[in-house]
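The complex appears here without one of its protein chains, the remainder shown in place.
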Amino acid sequence: MMAFRDILRRNYKQVIYLALFLSLAVPLIYPIGLPVPIQRTTMGVYNKIEGLKPGDVAVVGSNIGAAIYAEVYPQYIAILEHLFRKDGVKVILVGHGQEAPIWAERALGEINAYGRKTYGVDFVHLGYIAGEEAAVAGLCRDIRALLKVDYKGRALADLPMMKNINTAKDFTIVLDFTASADSQYWLNQAYAAYGTAVGFGLTAIKVPDAYAYYTAGQIFGILESLSGAAQYEVLIRRPGMAAKGMDAQSLAHLLYVALLVLCNAFFIREWRGKK
Amino acid sequence: MLIAGKVSWALMTLGFSLIMLAILYLASRKIYIPQIREHPGVHAISEAVGRAAEMGRPVSFSPGTSSLYDTKYAGDTAAALTLLSYVAKEAVKSGSKLIVGIAPPTVLPVAQAIVRTAYSLEGKAEEYVEGDTVRFYSPDQWGFTSSYIGMMHRERVAANFLFGGHAAEALILAETGATVGAMQVAGSTNVYQLPMFVVACDYTLIGEDQLAAAAYLSPDPAQKGTVFGQDIAKIICVGLIVIGALLSTAGIKIVYQLLAS
Amino acid sequence: MAGVWRRIASAILLIASLVILFDFALRNPTLQSVATDLNNWAVVVGAFALGIGAYSLILRHGRMISKRSPLWPYSLLLLGTMLAFIVTGLATGSITSPQYNWIYTAIIMPISSSLYGMNAFFIASASYRAFKAKSWEALVLLVAAIFLMFKNAPIGGVISPILPQIGGIIWDFAAATGMRALLIGIGIGTLALGLRVIVGQEKTPLGGAE
Partner (left out) sequence: MMDPATMLSLLISTTLILAIYTILYRENPAFRIGEHLVVGATVGHAVVLAVFQIRDLAWRKVESGIATGNIAGIAYIIPMLLGVFLYFQFASKYRFLARVSIALMLAVGLALSIRGLIFVNVIGQIQGALAPLTGIDRIAYLIGVVCALLYFVYERRASRAAGPLPKIGRYVLMLTMGAYFANTIMGRLSIVIGTLTSLFVDPAWYLIPVAFLIICADAFIRRKGSKSEKAG
């Protein structure tokens, strides 16, 4: 017992690291299924997509990069999955970062998009548009003035789905996945100028900015970081990487709180002892 | 032909600059030298170096992972280099070994020049070892991090200074420093990494504190003038906020519109 | 000779920074193209600086190998890896060739992501050490952190729905007050530091007062 206490005092860091490793690894191997309460902002996105009718057009802004992959990519997968389950809803993928198309293609592969629906009829991948907000504005004003071909170089005229889609007026909803101020682009260009409904999938750091728009009723919903993705996975009953990670998140957070309580308990005892 | 929306920027930059330059002029002519309060972290720098000398263990310094022409943290890097000059002089005076770890290649020649000068000013030019006192690690954030923490472990540094634009590696460097028992003073203008420094380091120069400390520690007293200029600029900002908020409560949005012009 | 060059350095510092500052507020195509070129010039000069870094590394590790200092095999490993990357990169002529990608994903990616992820472990040990309520300041730090943890992790809402709400209030307050003041202060401080360097009062960032 003495020896154990000695180890704890001298190597408390190693003990903490081991505890954290276990609290992350165990739920990853044996998922516990801790409850995930659903936030209003997530419900907003879910209800909006649930309410889409055949013929509606959903634009998915795929601005995922390696830096935000961990938080936003799971949301992206969950949303695409939900959209692809809705019959007759047309999906357009477009981004404004160079990396965007690579991640979009990877996600399409992951949900087996090409096997489930017909490219050009049910969904189109436009690749990425260079030029930041000006490019988004151009896309909203007139798609064909900005883009002649899709990601793989097929002419837009050859894609039957794009026949009646010309401006942002023809988009039913826009869901932008991003980590930076570029979420503003769609809000300014699509919502403010054409009244298209806009929603976001964001990293935790960016949520506070977007929250102001949500409370003002300018956007229909936000997916917040990994927890937003996990909630969505629960909503569409497709537990994936986020829901699995959520158990680990919960346990790790509990461990952090326990550590804070513990260190203060030790501190107070020490302090009293000195008195 | 000012661009719409940038008028307020031009006016504010110009106005603040004039105030700062005016006080800088007054101070350099010794007409008015403002009294600047000392941040406890500034005092801690020399204390940490002294402690390292007593223990016979080295002092380490990182001027951040942002380059000299960084679009956001260039000022941060410049401030860190000014602080490096101070730390180097203190370290040479006290006789403790100094190790400077560099990530951005553009900062390397500057840091080499600063440290070399510090050694030769104390007449210890032979103690400066090319490539070893100022060490280039890697331009890559994580390459740099792995080397820096490896160095802290192997050299058992007793004082560690982290200034300048650090990114996600901030906590890793600071916590490793704490693990090897170093006394640490840190500072940054990267607001997302400041909390990491506050939690893991002994003293932290929060945001503007670091930029002001660079002026405070300068041997040239005139530089304190700009610190007072900073104060005036801030008090103007406080005035704008208070008046603007009160006016907008009354339904007048004039301050907001002025700033948006 | 040296005096002339020193004056050239001061002139470049002043003119280049003024061009870039004026370009922000004035609509002028010439100014804009000069500012863009200046920016590119800095990047080109910066690319040359890497040579100094590589030289410095080779000098240090070469010395360690020749002196057979205790860690010399690692120095050999470092220089060997560096050489391998340079040769593969220059030989294939691009950094996107499959060979290059393979060593990149096998070596750089895993090490970077594991170092990045190490933050989670260090958050644990740092908070255990630092979040003792030794002073009122530390107590404020601690309380804010605890409520934010309950706000973010789903478990917080399960324990009691009030916890995330308090966390939300603290978060809004922090973003609207402390963060705001911090950002304003940094903007003003950077302007002041920049002015000192640009007008030549502060020479240290140029390489120390000579």
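Letters A, B and C mark the chains as written, and numbering starts fresh at 1 in each.
The rule is simple: a contact is a pair of C-beta atoms (placed from the backbone, for glycine too) under 8 Å apart; a residue touches a chain by one contact, two chains touch by 3 or more.
Being a predicted model, the structure only gives us computed values, none of them experimental.
Among the chains present, which touch the one that was left out?
Among the chains that are shown, those touched by the missing chain are A, B, C.
Given the contact definition stated above, which residue among B:Leu24, B:Met196 or B:Ala214 touches the chain not shown here?
Answering carefully, the residue with contact to the hidden chain is B:Met196.
Per the definition of touch given earlier, which of B:Leu21, B:Leu68, B:Leu84 or B:Ala214 contacts the omitted chain?
Of the listed residues, the one touching the omitted chain is B:Leu68.
Contact with the hidden chain only, please: which chain C residues?
2, 5-6, 8-10, 12-21, 24, 33, 37-54, 57, 71, 74-75, 77-86, 89-90, 95, 102-121, 123, 127, 136-138, 140-149, 152-153, 169-188, 190-191, 193-194, 197-198, 205-207, 210
Against the chain that's been left off, what residues of chain B make contact? List them.
Against the missing chain, chain B presents residues 6, 8-9, 12-13, 16, 34-37, 67-75, 77-78, 105-106, 109-110, 112-113, 130, 137-140, 142-143, 146-147, 149-150, 153-154, 176, 191-192, 194-196, 198-199, 206-209, 212, 216, 227-228, 230-231, 234-235, 237-238, 240-242, 244-246, 248-249, 251, 253, 255-256, 259-260.
Could you list which residues of chain A touch the chain missing from the display?
Within chain A, the residues that touch the unshown chain are 13-14, 17, 24-25, 28-29, 69-71, 203-205, 225-227, 241, 245, 248-249, 252-253, 256.
Going forward, only the chains that are shown with their structure count from here on.
Can you give the shortest number of steps from chain B to chain C, where adjacent chains in the path must touch?
When the steps are counted carefully, the minimum from chain B to chain C is 1.
From chain C, which chain is the farthest off, judged by mean CA positions?
Relative to chain C, the chain whose C-alpha centre sits farthest away is A.
Between what two chains do the most C-beta pairs come into contact?
The chain pair with the largest number of C-beta contacts is B-C.
Closest chain to the protein's overall Cα mean, using per-chain Cα means, please.
The most central chain, going by mean C-alpha position, is C.
Would you kindly tell me how far, in whole Å, the mean C-alpha position of chain C lies from that of chain B?
13
Provide the C-alpha centroid distance between chain A and chain B, rounded to the nearest whole angstrom.
36
In whole angstrom, what separates the CA-based centres of chain A and chain C?
About 26 Å, centre to centre.
Touching at least two other chains at once: which residues of chain C meet that condition?
123, 125, 127, 129, 131
Where does chain A touch two or more other chains at once, residue-wise?
Answer for chain A, listing residues that touch two or more other chains: 13.
Residues of chain B touching chain C in their complex?
The contact residues of chain B facing chain C are 1-3, 6-7, 9-10, 13, 16-17, 20-21, 24, 28, 67-69, 75-79, 81-82, 85, 102, 105-106, 108-110, 113-114, 117-118, 130-132, 134-136, 139-142, 145-146, 154, 168-169, 171-172, 174-176, 178-179, 189, 191, 194, 196, 198-200, 206-208, 210-212, 214-215, 218, 220, 222-223, 226-227, 229-230, 233-234, 237.
Note which residues of chain C are touching chain A in the complex, please.
Listed in rising order, the residues are 120-121, 123-125, 127-129, 131-134, 142, 145-146, 149-150, 152-158, 161, 171-172, 175.
Help me check something: in the complex, which residues belonging to chain C touch chain B?
21, 24-28, 39, 42-43, 45-46, 49-50, 52-57, 59-60, 63, 71, 108, 111-112, 115-116, 118-119, 122-123, 125-127, 129-131, 141, 179, 182-186, 188-197, 199, 201-202, 204-210
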